[in-house]
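A single protein chain has been omitted; all remaining protein chains appear in their positions.
The block that comes next holds chain A.
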């Protein structure tokens, strides 16, 4: 039980390391990492929110236009 929790946290740490390595954030200072991650989070969350709010309305109107 404890070992699987530990392995899960190790996996999360490994995922975070992959994120840092693949975006070259590993070489930047901590405040630059926070800045980049905040910007990235803001962009992704805006996209997801707009999709959640507007996608049903758009899909319904598309079905109405083409049927």
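By our rule, contacts are C-beta pairs under 8 Å (C-beta built on N, C-alpha and C of every residue); 3 or more make two chains touch, one makes a residue touch a chain; residues count from 1.
The rule is short, and it goes like this: contacts and distances are computed from a predicted model.
Chemist: Write down which listed name, "Phospholipid/glycerol acyltransferase domain-containing protein", "TAF1A polymerase", "serine C-palmitoyltransferase" or "Cytosolic Fe-S cluster assembly factor nubp2 isoform X2", is the UniProt protein name of the chain that is not shown.
Modeler: "serine C-palmitoyltransferase"
Chemist: Out of A:23, A:46 or A:61, which residue would touch the omitted chain in the full complex?
Modeler: A:23
Chemist: Could I get the residues of chain A that touch the absent chain, sorted low to high?
Modeler: Touching the missing chain: residues 14, 17-18, 20-29, 32, 36.
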